[in-house]
Structures are given as structure tokens and as C-alpha cells.
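Working notes, beginning with the structure itself.
Only one protein chain is missing; all other protein chains are in place.
To keep things simple, chains are lettered A, B and C as they appear, and every chain counts its residues starting from 1.
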Amino acid sequence: MSGNLFPKEDAGIDDGRNIDLAIGTLSGEGASQLAHPKTQPRQGSKALWSRLPESSKADPTYYDWPMLKEPVWKWEIPLYYYLGGLAGTSLALAAAAQLNRSGGLEDLIGQCRWIGIAGVTAGGMCLIRDLGRPSLFLNMLRVFRPTSPMNMGAWILSGAGATTFTALALSRARGALGSAGECSGYLAGIFGMGLASYTGVLVGNSVIPVWQESRKVLPILFAASGVTSTASMLEILREDRPSRRVTYIFGLGGRIAELAAIKAMERQAGAVSRVARPLKKGKSGLIWRAATIVTGASLAMMLLPKQTRRKRVVSGILGTAGSLMMRYAINEAGTPSAQDPRASFYQQRGRLAAKETGTTE
Amino acid sequence: MAAGKGFFTDTTICIGCKACEVACKQWNQLPDDGFTFTGMSYDNTVHLGASTWRHVAFIERPVALSNQDAGDFSWLFSSDVCKHCARAGCLESCPTGAIIRTEFDTVYVQPDICNGCGYCVVNCPFGVIDRREDDGRAWKCTLCYDRLKEDMTPACAKACPTESIQFGDLDDLRQRARNRIDQLHEQGMSEAYLYGASKEDQPGTEGLNAFFLLLDKPEAYNLPPDPIVPTKTVKDAWKSMGLAVVGMAVTAIGSVLLAGNGARR
Amino acid sequence: MGTSFGRGGATTFPQDLQNSDVIVIEGSNMAECHPVAFRWVMKARERGATIIHVDPRFTRTSAVANMHVPIRAGSDIAFLGGIIHYIVENERYFKEYVVNYTNAPAIINDEFRDTEDLDGLFGGWEKDKGQYKTSTWMYKGVDPEAAAGARESESGNKGEPVQKNPIQAEHTDPTLQDPRCVFQILKRHFSRYTPEMVEEACGVPKDLLLKVAETLCKNSGPERTGAFCYAVGWTQHSAGVQYIRTAAIIQLLLGNIGRPGGGIMALRGHASIQGSTDIPTLYNLLPGYLLMPKAKHDKDLETYLKLNESPSGWWGEFPKYFVSLMKAWFGDAATKEHDWCYDYLPTLTGDHSHMNTVVDMADGAVKGYFVMGENPVVGSMNGPLQRKGLRALDWLVVRDFQLIETAEFWREAPEIERGEVRSEDIGTEVFFFPAAAHTEKDGSFTNTQRLLQWHHKAIEPAGDSRSELDFVFKLGQRMKALYRDEYDQPRNWPIRDLTWDYPTKGPAQEPDAEAVLFEINGYTVSDRKAVEGYTSLKDDGSTASGCWIYSGCYRDGTNQTARRKPQGEQSWVAPEWAWAWPHNRRILYNRASADPEGKPWSERKRLVWWDEQKGEWVGEDEPDFILKRPPSYRAVENARGKETISGVDPFIMQADGKGWIYVASGLQDGPLPTHYEPQESVIPNPLYGQSCNPLRMEWKREDNPYHRPYSDPRFPFALTTYRLTEHHTAGGMSRWLSWLSELQPEMFCEISPELAVERGLRNGGWATIRTSRAEIEARVLVTNRLRPLRIRGRIVHQIGVPYHWSSKGLVRGDAANDLISFVGDPNVSIQESKALTADIRAGRRSKGRRHVTSGPIVPEIDLKAEERDLPQVRHKPETRHGYKAEETKEGNI
Partner (left out) sequence: MPDHNESALSRWPVLRQVKNLDPLGLSNSAVSPRTESLAARTKKVDKVAASVCPYCAVGCGQLVYVKDEKIIDIEGDPASPISHGTLCPKGAATFQLVTGSNRVTNVLYRRPYGTKWETIPLDKAMDMVAERVKKTRDANWEGKSENGEPLRRTMAIAHLGGATLDNEENYLIKKLFTGLGIIQVENQARI
């Protein structure tokens, strides 16, 4: 077409409605929905169905089209899971270290709080970045809605941020202020534990089959991974003896727990094999397996006889990588899981059958 | 609070004309969803989404309908819409309060509040609500909240030429639906059943404000056979979280104490 | 419809379908093309009625019907003939109705020869002329010469005089036993339409036919009624009118006309297509189905009136309507002395219908062309030939909303894309005028049920957009101004005297549409008061009326078409909603809803009945009868005009007041419907030696090549075209709308899985469809909704192609009508686009070749090897450039 000359150029932004505003008015509920000329809606890559378009009698789907919507979350969200886990666990460790006044852990406490505040800030930025309307991020604190793990998370994140900031600000203070700082530190620890584990609830509180089926393990996995993350970070950052010992025990526990949780999750999600498919196949399956291996390797590094700085750093890097990859894999697994209608159908049919036969999960 | 309002979509009298889709787009002034030929019978919009709030499914099947003399074949149509669940996953998961329950017992997304976190998207067991990427916010059927406020019928139900989409007070609709089922069963259409008409029918959502009369398995219509609102099962996760927190605390304190003791030793 | 019952309009209205006990939808995909009218079918189904859909494809209509009958496209007469066979053989007809209200008892001329006798031809075939001499078809005892061609309300009369004489049977046999009576002739005529034969011809299993026939019979009689719905699936055939006739015969036999839940519902595709026939933008008619004068016969007013006025029946009023029309058009100039300006009217010399115009255009005889609100390049057959015609014009005026394909034929077309034609070489001057939408003008549409509904202007048209009313009005003003100095020449007198003084209003000084409607309604000349209805019209020049059948639409000086009393506040007939012609009657011939004594046939099916006390007809609908004529009235000797209508003659527009099972006069191709194959068919006619309609209109031209009449090895499949709910005809009102375009975004074709395997086609992939006219590409939709039919032991595959797309708009695709040749029905010159042959291959088209510009698409085969059947030589429909079939090889490329 040689130039769309005559349909008026001024009237012609192609917004999917194509209304000449001199003749008609756009004021409906969806009129403010922005639609740019060439962007297709999400899942707009409508796949061409190349088989006979006929539904099967025994195992029907709707042209294999996803029954659910894919998660919208991109890399910022798994990164936030990691950062939240790291920050939260660090705050928890800092609070725990506060208990051991004679352990020479002041530096560790400080560092943990700095990791905490950095993680909370960076994590928060990730969250905002991922929003469709970042300028409205404050709306997260508009209501207090306990049914929404994300809303709870927003309060937890804010709480963790506020208390950590206070604790850091008052870390050198004495007297009442010092106690307040101390107090804030403990509170930050509590918020931190929430921060490190609520994301598991957040992910489990969804209809994506692989996430929903794993909801019992996810908080534990995320908490364990948080422990691994913090330990790994400290392994990389710190060399002082007291820290090393704390980190070692903490890291060992975290890694063992994480690996156990990974296995538990595979089992749980695998109750209906179709549901667990994203953990086995495809990009998410690959990352998931890689995460397991890397975390395992990091554990192995720790168990090697002579612990050197280099080994610790390697173990820390592996632990961090494993933790990041695990979260990335889980986020990534949401997409194929949502895309596969049979995952939901089989999951739910299994549930119905179980209900019928009286066996509970 | 006014009486609960909803839709009863009787797919046995749907003729697949898509008037509901267009009437919805017209009233709400939504953009198109892309011009893509899908090869999926006569369905080229495929699913509900941010810009498609009514969607007609076309199901060709190698099975005859019991009231029809047309060989081993039938073609089903069904106009899908947001179900406005009694327990709504999107509503309960919405962190901003953008999603609310209205005085008509419907679920409404306030476009001035939504910040596009995308959490509702993974909390809808029907895959209804979606975020439009170029807009950034989540959108779905409002059950014409603006029209309900003026005591008007929602655009889709008003347009529906055969009254396959019926709008009204929920109690009344449910009664109508039950009568219809009885009538169809009497006529020998044993395959007809109600989907989501009550809490008993669908405990996972505690019943739908927009429910359906279907002729095949829900899966054939791309509907879940046993949807559960995540918040109904999330207790498990909160419990685990408690466990995790305890475990974490024990590990942290343990590490600190063990390390401290070790250091002194 | 006109020939069977007297008026060319649907006999009923959609709301009445809810009263039906059985509804047969055939030749229409009603749920898809008329969803809101289909609402009433669904209501009937909910009340327990049986819905039967007869269609080559399993469509959205079939999906909700109780029965789907897959049929080979183009074999409907054979199928319906099978039903007639069943009704007659099993004596299932509604005897009292048939004897009293139809011409079944009439005795026919002894010389009449049926297709039974002549293997597919009726008696009177004139080989040299290629047409019938219809005199032998006449009623016995009626002078065949004097009645040698009754008034036909449709077009295509090939030149026989059209005198209207008493076409009333002189002899009848109420026992229906006389071998020469219509009933026995009918019985004989359809004797070969046995279930076995139907199976062979239509591919419909015997049992299914019997089931349909039995369902129909079961649901007729005094207590029950059934309705037929059809659309262009019937009319767009080379025997289109006879398709409808076959259904009319069934409905008359079953006593389903004029009764609630009965009738024949014509479903039309455009907002005012009925209106554009009533007030015709058709060459052969004047408003109100008055005929245009014919050069050869209507030499002067006297002859014209004589040939048109019927001594019996309603057409006896003809002069009143004609004189009133002339008064409306030429005002004071129309006086008795000047023969009411009769000699201002141009005359016809043959068929001047659309297809002939286009052919003349391609041959350079037409210089200027107005196209208003249509897109013939996409919507008419053989698009390449249409474009060839446009290229040969001096000037073209297109009025539409946006630049449709017809407006841009010089810029965007397959032959331009292929480089075969260059814009620089096209000499046509093109004017594009933006049209005002219906929301931007006042006016009335006449819908499919003959209902005139007024739409009010909501806003002023933007920019230069104007209504057609404004355009034509101002063009008329300019013409008057341009000719002012040449009024001395008689040929300019019509322009001088044309009444053209409509009041104007609004910022654009647009003419007042109500003033035009007022003129259509008619008024008394002396005081310019609106007349009450057509019964008030006079032949003495004291009244004027632009369209007599619409007279009454401005009764009492108020716009009746704008009445909008809500449906909840009146009866289901809703007589106070808008205004229906004639005389606000909703169900035509509703006198037939009562028995001969004037009592309802049954309580359940009552509509109009005789009220002895009031001495008039009463009921839920406006009686379509002379209000105060009792059932007992019989015409006296020498009665004339409407005095001949007896109390038991429900079909008042027919000369004999009866429903015509047998059309003694008025049709070109036979008094009874006969199954002929389409111009291009997959099989030879299984019923007769004569394969195609011998009177079909052919254009044998280089630029309009035909396939073999049957079994053309190059084109082994049957093809049918159709519409979808989501688009509107040629797409001018849908392809530019995103909300509709997204629903059906691309041109596709539908084929069965079996054909897909045979030709290696994949669902969603591409296919090239080919005829000798063009090759187009389309996406493939493989579906069991299209079933291969088993016909005469072989498998016949059908290809379904919607025709909405073309090269412009938001969604595009090849135009299906490019595939189709010019062939027409002999009675009304409507194109045949619902059944032809084609080939289909996997993959995209090479480059969209069109025969007109690219030369032969497939290797020519020697068509002489299998000569087309009758007619072998005949004069083609006469135009000014009348040519013979065999002499038009010069049709240049």
C-alpha cells in the first residue's frame, strides 16, 4: 500500500479502536487501556493450529491452548527472591548474633545489616521495576490484606527496611537509643525471617500447577536457600575466624536443607507427573537440575578436608549461583506449567478422583 | 448491598455469533487483540485476556448431541467470561486493593489503583485476568459495573441475540438454571450440566457469579474441572513458612552459639 | 415469490417464526447471517419446534438445529422435489386449503407438455430463439395469444408482450382427479423425484429425506404450521427463482401460507435491499413494481396501460398507481392531455441488468458510472471483468465511507500488483465522495419483512461527507441549471418538468428526507394533504404518489415509519412499530389463516377471521384482504378489477386470487420447478437429459471462460461461496473495523479431512483455489463440518469459500468472487455464485493470475468434445449491443 494518504493522518493513531475523535468519543472503562500499534497482547503469538481442529473424546483440551495465563514476572522477580532471601536471612543471622554478645561478631552483625539494607533496597527496586505501572508502587501499602502474600510481603519488606535502617542508624548509639537500636535489630531479624520465607508462600499461593503443588515445600526451600545465600555471601566477603565458623555451620545447614527441600519439592510436585514436568524438561528443568548440581557441588566443596580461603570463595560462589538458579528455575517453571493445560487438568482430575475414593493427599 | 448479580450462560442456545465479544469491546472501548488466523475452528481470539473480556469458544467434536440428528459430529459454542467467583483468587491476592468486591457482589479492578504487579494473573484459576504489557495494568470483565450502577444490563447480555447470556439476580438465575437443566434432561439431553452454579458444585471457588450450562467436560471448553482459589490451600504454605522460620531461627542461633562456643573452646 | 403469491416480499416476519412447529432453513445460514432473526427460531425450538437445516456445510445454524441435511450445492430443487413427491404420493397435503386457496384444481391446456414428456424441457421450446413459447402452458380455455405472457414482476423478460389478461382458470376440478388439472400435472412432474433419485442427485441419504418430509407433514394441517427460511443460497443460482418456487409449492400444499408460524421468510443481506426493490434501483421497474415501458411493445400510454392493467384482481388498479407516480414526478406537466408525461420515460430494449452493463462497459459502450454504497469489484462475480469494465470508463463516481477496492481499482488490484496493468495507462477519471453514515441522516430502511423503519439523524456529517439524498438532490439541481438553456429540445423536458423542489435544512442545506417520504406516500394535488393509502389514489391526476405500495406510510400527515411504541406495550405482532407495506400488514395473505367460511382453522393458529357482527375481517394482524368482503362473496359475471376477488381468494394480488402451484404465465423457464445442474457441475443431471437450465443467461466471451458443464477433469470439486457472521458482504462495512476484523482476520477455505489428505493440505496452511477465471489463495480450515458426499457411487468433495476479503482494509485476502463467471438466472438476472466447480492445490498462489489480464490459467481443453447442452445457439440477452453467443470471441483481453 503506497502510503495511507487520505484517511486523515491526524485522526489515525492505530490504537486498536481507530475512532475518529471528531465524530466519536472514547470514554468507556477500557478506553484508557494503552495499546500501541504494533504490539500484540501477551500470548499474542497465537500459535497456528495445524492439526484437525477437533476435540478429543477422552482427553479433551481446547486446542492445547493454555487454560491459565502465564506469569508476567521476568528476571527481576527471581532476583528479588534471591535478594530478599539473602537480606532477610542476613538480618536473621545478625539478630541471632546479637544474642552472642561475647562472640566477637559485631563486624558480622554490621555486615549482615548492610547486606540486609542493600538487599532490601535492591530487591525493592527489582519489584518496582517489574511493576506494570512503577509509579504506583506505593499502592502496595494502600491496604492491609492478609489474604495476599504479596501485600504481606510489602509490609514485611517495609518493616525489614525500616527496622534495619533504624538498627544501622543507632548501631553506635548508647543508652536508650542503643537499646532501641538493639531492639530494632531483633525486629529486623524477625522481619528478615519473614522476608526470606514469605516469597515461598507467595509463589505457592497461585494457580500455576507446579507452584501450587509445591506450596508446602516452597517456604522451606526459600528459607533454606536464603540461609545458603547468606552463608555463601559471607563466605565470599569475610575472612575473620568467628565469622568463618558461624558461616560454616550456617552454610552447611542451609545447603543440606536446601538440597533436601529440592528433593522434597520434586516429590511433591511429582505426585502428578505432568505437573512436575517443568522441573524435568525444558529450560526450567535444565536450570533446576543445574541449580541442584551447583548447590550440591558447593556443599561438596565445604566438605572437602582442608578448607582454604579459595575453597570457601568457590563454595560461596557456587552456593550463590545455586540459590539464584534455583529461584530462577522456579520462576521459569511457571511459564511452561501455565502453558500446559493438561498440567492443570490432570492435577485437578487427580484431586477429584482422590476426593471420590476418599484418599486425601 | 444490592442483590448479587451475575450471568447464567446457557451454551445450548448459543449460536457462536460473537455479538457478546463485540458488544463488550464497544461498550468498554477496548482495542483489538491482533489479527491472527489460528486454524482453531472459527475462534481467532482464543482466550479471555486483558483486551478480550468475552470470548466465544468453538468446539468441533466427533460426538453427536443427543437432541440432534447430524451424524457423529457436533459443534459447541460457549461464551466465556470472568466468573466473578464467590472466593476470587484475583481479589484475595491483590496487594493494592485495586481489586474490590462491589455492592453487586461482583469483582472489579479499579484501573486508577492497579500498579500492574501481576499477582492476580497467577491467582486466577480460570486464566481470565491478564496484564496488557503496553498498558501495564491488569484488566478483566467488570460485569459492566458502570452500567450496573445505572441499573442497566451488561453490554454482552443485552446484545446476545438468543439470550444465551442471561443476566440477573443470582438467586433467580440459579433457579432458572436448575429449571433449564430439568427441562433439558426431560428432553433427553442427559449430557447437560451446570458448571459452577453453587458452592456445592464448585467448592474450590465457593460458586461462580457467572456460571454455565455445558454439554461436554469442562476441559473441552478450556475450563478447569476442579478449580481452587489459591487462598483456600495457602494455609499449608503459611504453616510451612512458620516451620521454615523456626528452622531458620534455630539454624541461625545454633550457628552463632555453636560457633561462639567453639571459638571459646 | 411474486409469481407464486403475488408480491415479491417475504410472506411473514421473523417474530412469527416463534409460532412455527417446524422450520426448514435451506439456502440460508440464518444463525450466521441473521443472528437476531434467528433469535425467533431459537424461541420456536425452545417451544418444541423442530429445526431442520439443509446446507452443504455444517454451519453455526446446523450446530443448533435438530437436524442437519448435508446436500450438494445446487441440488435443492431435487431435494425439495423429493418432499413434494412424498407429500403428493402419500396424500399428506392440506386438502381443504389446497382445493380452495390454490390453483391445484385448475385445468391446463391440452397441448401442455411437461419435462416428463420431453426429458427436461417443457413444451414450446423454440430452438432457434433459445427460449420457450409459453402459450401452451396456459389454463385450458384461456386464449393463449391474449395471455401470452403475464405481467412479470421481476426482470429479464426477453421481449414478449406483457399483457395482463384474465389468467383465471376457466375449468377446475375440485376433486383434483382430472389428469389435466394442476395437481395431477404436479404429481406427474415430480413422480421421478423419488427418495432414491434424491439420494443420487443431492447425496442426501434416503432415510434422511423421508425423515425431513415426514417431519414437515406431521407439523402441518389446521393445528400446526411450518416455515421456510431462505436467502441468497437459493437466489444465486441459474435457476434461483425456481428454487423459491419449489418451496412455495410445498408451503401451498401443506397450507402454510398466510398463517401464523407458516410462510416463507426471505432473509436479505442489506439494510434496505427490500426497499431498493420496492422503490427500485433496478432497470426494469418503476416504484411499486410497475414495469418500465418496453420499446417494442409499450408504444404509447394506451398500449402500456392496456398491457399492464389486469381486468381481474388487484392489478386492475394499475392506472391509478401509474398516473399518481407521473404526477409525483412531473407535477403540473403531467396532464391527461399530455398522456401524463408517459413519453418522458425511457424505454427498454432487453435485459439491461448489472452483468450486461458490466460487459458493455468492458466493451467500451458505457462511459460514466455511479457506484453508491456498493463494492462490485469484491461483491460481484468475475471481479477481474468488473475491473476491466471500470478501466474502460471515461468517468467513475464512487460514494462510500472509505476507499474501497472499487474506488481504487486503478491503484490496487491483482493485475496491477502483477504488473499486467499500469495505473498510468488507465484513463478513467475517478471521483470519490465521502458518504454520510445512517447516523448522519434521516431516512427509512425497508427491512426483510417489508417493514419501513425511520432512522433519525444523530449528528451532522463530518467534512465533505454527505448523504446520497443530498448528492442526488444537488446533482439534480445542477442538471436543471445546465440544461436551462436547452429546454427547447423535447429530450430535456423531463429534466425541466421533474419536480425537484424539496425543502432543505441544516448547515449543509440538505433536502428534508421527510418531504421525500411524503411524496412517496402521496398526496392530493389540490391541497397537498397526505393520502390515507393506496386505496385513495386516483387515475384522474388528482393524486400524486411516488410509490403506491408505500402509500399510507405518511398517513394522517405523520411519519408512520418513525412509530416506536415499545414491544412490551403491544401485541406480539407489534402493529404500532414502524410501518409495513402493504397497509401495515405483517403476515401477507393472512385471509388464508381462516377457513373458507372465515373461521380460524384452529384456535392455536388463529390470526385473522371474519367477524359476522362487525361485518369485517378482524384479528391480531391487519387483514390482507378487502376488509368488508364476506367469505361468501363471489364475483358476478363481467366484474372487473378488485370486484373479481371472491371471499375465498386470499392471494388478492393474483388475477385469480389463488396461490399458484403452477405458474401458467410469468416465468421464462417453466410453469413448474425442474432440477437443472448449475452451469458448472461435478456431475451430469441425474434426472433429465437436459443438464442445465436451458434459459440460463450465458456470456460466452474470452474474458468470461466457462468450464465443461460437468465432469471437467481440470476442476473436479464443487465450490460454494458464503458469508460469515463476523463480516458483511463485500466487507466495506466490516474489514475496516478492528472489532470485527480480529474475529475473522484472514481469507480461508473449508475442506473435509478426506480432501485434505487427497490434496496434501494442512489445517492452517495455504491452498490455491483455481477456476478458469482466476486463482486465489486462502488459509485452509480442515473440518468435518464439510463432508464428502457419495453421489452415484463416487465421492464428491466440496470446497467452502467465504467471500468477504480483498486487497484493502485492516484484514485482507483474495476475493472469492474473482473465481466466478457471469451466469444468470433467466427470470431475475441474479448471478450464480453458490455452486460451481474448481480445483484446489496445496501452497500459495503463484502470483494471483486472472484470466482477464493473464490469459488462460489452466490449459484450455476442447470444450467442443463435450458440447454444452441446450442452448447451442441463442441470442444472448439483448442489450443495445446485442450479440450472439457464438459471435463474441472478440471480447478482447
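Note that a contact is a pair of C-beta atoms (placed from the backbone, for glycine too) under 8 Å apart; a residue touches a chain by one contact, two chains touch by 3 or more.
These numbers come from a predicted model, not from an experiment.
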Partners of the unshown chain among those that are drawn: A, B, C
Candidates A:Thr61, A:Asn100, A:Thr147 or A:Gln268 - the one touching the absent chain: A:Thr147
Residue, one of C:Glu46, C:Asp339, C:Asp360 or C:Glu616, that touches the chain absent here: C:Asp360
Contact residue for the chain not shown (choose from C:Gly427, C:Gly557, C:Gly760 or C:Pro856): C:Gly427
Among C:Ile25, C:Ala78, C:Leu282 or C:Val323, the residue in touch with the chain that has been omitted: C:Leu282
Absent-chain interface as seen on chain A, which is shown: 5-8, 11-12, 17-25, 27-28, 141-147, 151
Absent-chain interface as seen on chain B, which is shown: 17-19, 21-23, 26-27, 91-92, 96-98, 100-103, 108, 110, 112-113, 144-147, 149-150, 152-153, 155, 158-161, 163
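Note that only the chains that are shown with their structure count from here on.
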Chain pair with more C-beta contacts, A-C versus A-B: A-B
Interchain centroid distance [CA atoms averaged], chain A/chain B, Å: 25
Between chain C and chain A, distance of the C-alpha-averaged centres to the nearest whole Å: 67
Junction residues of chain A - those touching two or more other chains: 16-17, 48-50, 53-54
Junction residues of chain B - those touching two or more other chains: 25, 31-34, 36-39, 41, 44, 60, 62
Chain A partner contacts - residues on chain C that touch it in the complex: 402-403, 411-412, 459, 462, 736-738, 753, 762-765, 781-784, 808
Complex contact set, residues of chain A against chain C: 1-2, 6-7, 16-18, 20, 22-23, 48-54
Chain A residues touching chain B - in the complex, by the definition given at the top: 15-17, 19, 26-36, 39-44, 46-50, 53-55, 57, 59-63, 65-73, 89, 92-93, 95-97, 99-100, 102-105, 127, 130-137, 139-140, 142-143, 145, 147-151, 153-154, 189, 193-194, 196-198, 200-202, 204-208, 211-212, 215-220, 222-224, 226-227, 241-242, 245-250, 253-254, 257, 334, 338, 341, 344-345, 348-349, 351-352
